[in-house]
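Removed: one protein chain of the complex. Kept in place: all other protein chains.
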Amino acid sequence: MDLSFVILVEIFYAVASLALISAGLAVVFGMMKVINLAHGEFMMMGGYATITAVQLGVNVFVAMLIIAPLIVGLIGLVVERLVIRHLYGRLVDTMLATWGLSLFFIGMATMIFGNTTTSITTPITGFAVGDYQINGYNFFIFFVSAVLLISMYVLLKTTRLGLIARGTMQRSDIAAALGYSPDRIYMATFFCGSALSGLAGAVLAPLVGLVPTSGGAYIAKAFITVIAGGPSLIVGLISSSSLFGVVNQIFTFGISPVFGDVALLIAAVILLRLLPQGVTGKFFKGKM
Amino acid sequence: MTISRRKFVAAGAALTGSMLLPRVVMAADTIKLGSVLDTSGIFDAYGKPMDMAMRLAVDQINADGGLLGKQVEVVSYDTQSDMALYSQYAQQLTRQDKVDVVHGGILSASREAIRQTMHKTKTLYFYNVLYEGGVCDRNIFINGVTPAQQVEALVPYAMGKSGKKVYILAADYNYGHITAKWIQKFVADNGGETVGVDFFPLDVADFGSTIAKIQTVGPDLVIAPLVGGAHLSFFRQWAAAGMKDKIALASTTLGVGNEHKVLTAEEGNGIMVAYNYSQELDTPANNAFKKSWADANGGDQSMHEIAVSNYQGVLTWAEGVRKAGSLDRDAVIEALETGVSIDGPAGKITVDPKTHHAVLDVHLMEFQDQGMRVVETLPQRQPIDTQAVCDLQANPNDNKQYEIEI
Amino acid sequence: MAETVLETTGLTMRFGGVVATDNVNFSLKARELRCLIGPNGAGKSTFFKCITGLLTPSEGQVFMRNQETTGWHPHEVASLGVGIKTQVPNVMDGLTVVENIWMAARRFMPSKEASDKAQDVIERLALGSIAKAELGRLAHGERQRVELGLVVAADPWLVLLDEPAAGMTAGDVDRMSAIIDEMTRTAAVVIVEHDMQFIRSIASTVTVFHQGAILMEDHVDKVMADPIVRNVYLGKKA
Partner (left out) sequence: MSRSWGRQDAATIVAAIVLIWLMPLLISTYTLTVLVIYGMLALSLGLIWGFGGILCFGQAAFFGLGAYTYAIAAINVGESTLPMILAVFVPALFAALLGAMMFYGRLTDVYLGVITLVVTLILFKFVNSSAGPQYVIGEARLGGFNGIPGFHTLNIPGQPDEYIWGDALYYVCAVALLAVYFLVTWLLRSSFGRIAIGIRENETRVSLMGYDVRARKTILFAIGAAIAGLAGALFANWGEIVTPGLFSLGQSAEIIIWCIVGGLGTRLGPIIGAAGLAYLKFLLGQQSLIDNTLIMGIILVLFVLFLPKGIVPAVASLWKASFGRRSGRKSARRRHMRRVDSANG
């Protein structure tokens, strides 16, 4: 009984963290059809922003939930204005440019913070369930992830902003024709997407040690989750992260964490082989 | 025709080479010490202090007038925590820079990547890191502690403080695999039982499910030969899950890269380790060493187990050269095989002629308030694991790493 | 006397709950010219895609020269000697006209002969002046004409054209009619078309689609005179 609860918590945690690390990428991809390969580095910067702020004496939750998303969002804004803006509609080129940006950020972080592992202590302590100890922080991640998805849903469904956003997702030209400047919508979207990436990196930072190359561990998983999720932003995100999270944890418990990762990847291959042509395949036609 | 062209090419290469790298030419009258260490990347917590230690040793040798009347010059490469770069830079050190000795390599993977290159090119090689034991090669000298020196002492001590059921979490490469086997052997020798072994690739940083899994097995003691920055998060997550007071922890590697200073006191306190060196050793030699380190590096105090090993390795080599009165590889090996010993910050280190390993002190320690408190000192331990399989006096042509069989 | 080159029996295509073509029985004789007309959503394009292999029908069969081709891939259908032109111009934009046509011919003959064939087709279709130009730089009408060239180059015995005259100028349409006329000397031709002007100019038998089924089949003049067709086709205008 206790054991199944422990395993359940781990599964929920896995699903929540997958959704969390994919959210920023999903927003940018869903709205702008831009695959931001610097997403992992945005997360890494969110982590560094948190750690630096904590070291400067800021409360850890303020640092994670406010400062990190804000800083990374602003970095995203600069990136959008300087680079991404010039590449809209050229999906492969944006991928390459953001790949370049990811290398750039890794280099920057290395020069600023050094290549050493830095970390902060988890702010929430564990507690016991029967004979088992559970990491209390898992619940925090689950909570953040749930709040995030719900507020995204509410935002998209009920607000004017959400309506414009959904319109842009469907047909950016029509949104433009209705007088909404796509330029500004994209700018705002990229800011939000980057902030979400920063938030994810910040929230996960206390769990894992941070090095400038930390982002690499996330980007592949996020990329797979978003692509497999398909065109529907929130439903896609929830369904694919649930699938992959469960598969991952079952094999992690059954065999080992490496097999968990491999099982996740194999599940992705099978999924894409069975459901090859999403909407995303369409706008890609004729492009390299 | 081919020959003349070759000569032409070689001459041209030498010419351009000398233009690009003036130090190659002016270096003719110095002794060249090659160094390959990860001073960046995920293993830099190990490599940076090792590099500082090597330079400190060389500076001290040079300040005392050098060796054989010559200054020692360092030729060093940063392998960026990338195993492929080791073989590349080893080739450069031996074939292009033609160094007299190479000190370096951190992970066992990096040692195995370059050991054969050193052997083939007959370049004397010092590997100054605690490791899994068993390397038997006349060309290499090793002064790090081996499982018989470390694990054999640590396991009964840790089991005595906790219980008989042991769970092993090891890094997934040769060091982790072989060390895990040694731990299993010593656990069995001490009447205990190994209830689980898990291996983790060096980039794994999420141990949540592992911690849950360990609890389902319910061991008395977890021994963790984990390596590198990513694995450090295990100890954090272990503490965050509140496991610290329930199951005892020991490690054969934690603290080697000063991890006890990265972890908070709450996260680290009570973890049991055994090494040759601790900053808390209150001996005149160590205090002097810490002072000269601080003087050389602007007050820095980042010396750790394998940095000190590296320092002691360079001193041992220098002693061998002095004794041989020559830089010739075979002469230096023969001199070292007479059982040269030095007094380093961690005490007396003596070369074991049979295995080219070292006889040294080992301290049982516990983490306390971001330091390593010495619980018990076991003086002058022999590398009996390697001695059992390797005799370079009898078989000087041996060239392999023996692995423990269970 | 003439053999049947294309036949469908009970061809049905459903998308979810929507029936796009419903039990269509269709047949075409060698060197016959046939136009498929019908209002938007009548199922003619779906029917076309089922024949060419771009879609696999839910039910029914397709035969070409008595060979069943139901569910074949487009490239397998094309390999039989069937020339296909889709609705949007499908050409290789980065390549020149010669290269495009060479590639179509190369499928059925060695490289050298394909080069000669390409020259031949270029002359026949009066493409000489733009032979070395890249397709991406040509006008819409020219691209449509080149695509017909691709079809011709393979010496097909059955040609399937989806809206070849769409978006063309009057001059282009005349030229197109001439080319299609020439095609019918060696091949049976099926054309899906909206443009009644064009259909009249090539004066063929017409099959009218309505709500996924065949409404009637007759000569163009009779069809156009038919009140039911006028009603269906022109909607409220009738």
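Going in written order, the chains are labelled A, B and C, and every chain counts its residues from 1.
Keep in mind that, in the parts below, a residue touches a chain if its C-beta (ideal position, glycine included) is under 8 Å from a C-beta of that chain, and two chains touch if they have at least 3 such contacts.
Since the structure is predicted, the reported quantities are computational estimates derived from the model, not experimental observations.
Taking the complete complex into account, the chain left out of view touches A, B, C. Of the candidate positions A:Val6, A:Met43 or A:Ile106, contact with the unshown chain belongs to A:Ile106. Within the full complex, the residue among B:Asp59, B:Asp82, B:Asp328 or B:Asp391 touching the omitted chain is B:Asp82. Shown as candidates are C:Leu36, C:Cys50 or C:Ala154; the residue that touches the absent chain is C:Ala154. For the chain left out of this panel, the touching residue among A:Leu3, A:Leu74, A:Leu87 or A:Ile250 is A:Leu87. Considering A:Pro123, A:Gly216 or A:Pro231, the position touching the chain not shown turns out to be A:Gly216 (whole complex). Residue positions on chain C in contact with the hidden chain: 52, 73-76, 78-79, 84-86, 90-96, 99-100, 102-104, 106-108, 111, 132, 134, 136, 150, 154, in rising order. Those residues of chain B that touch the chain absent from the view are 5-6, 9, 12-13, 16-17, 78, 82-84, 86-88, 91-92, 95-96, 108-109, 112-113, 115-117, 172-174, 176-177, 199, 201-203, 403. Residues of chain A that touch the chain left out of view are 35, 83, 86-93, 96-97, 99-108, 110-111, 216, 220, 223-224, 227, 258, 261-262, 265-266, 268-269, 272-273, 276-278, 280-281, 284-288.
As a working rule, only the chains that are shown with their structure count from here on.
In terms of inter-chain touching, the protein chains here follow a pattern that is not a line, ring, star or complete graph. Highest C-beta contact pair count among chain pairs: A-B.
A straight line joining the Cα centres of chain A and chain B is 39 Å long. For the pair chain B and chain C, the distance between C-alpha centroids works out to 76 Å.
If you average the CA atoms of chain A and of chain C, the two centres end up 48 Å from each other.
In chain C, there is no position where the chain touches two or more neighbouring chains simultaneously. Within the complex, the chain B residues that touch chain A are 40-42, 44-45, 172, 198-201, 203-213, 215-216, 218, 229-230, 232-233, 236-237, 239-243, 246, 262, 264, 266-267.
Across the interface of their complex, chain B is touched by residues 3, 6-7, 9-10, 13-14, 110, 114-117, 119, 121-122, 124-128, 131-138, 206-209, 211, 213, 217, 249, 252-253, 256-258, 260 of chain A.
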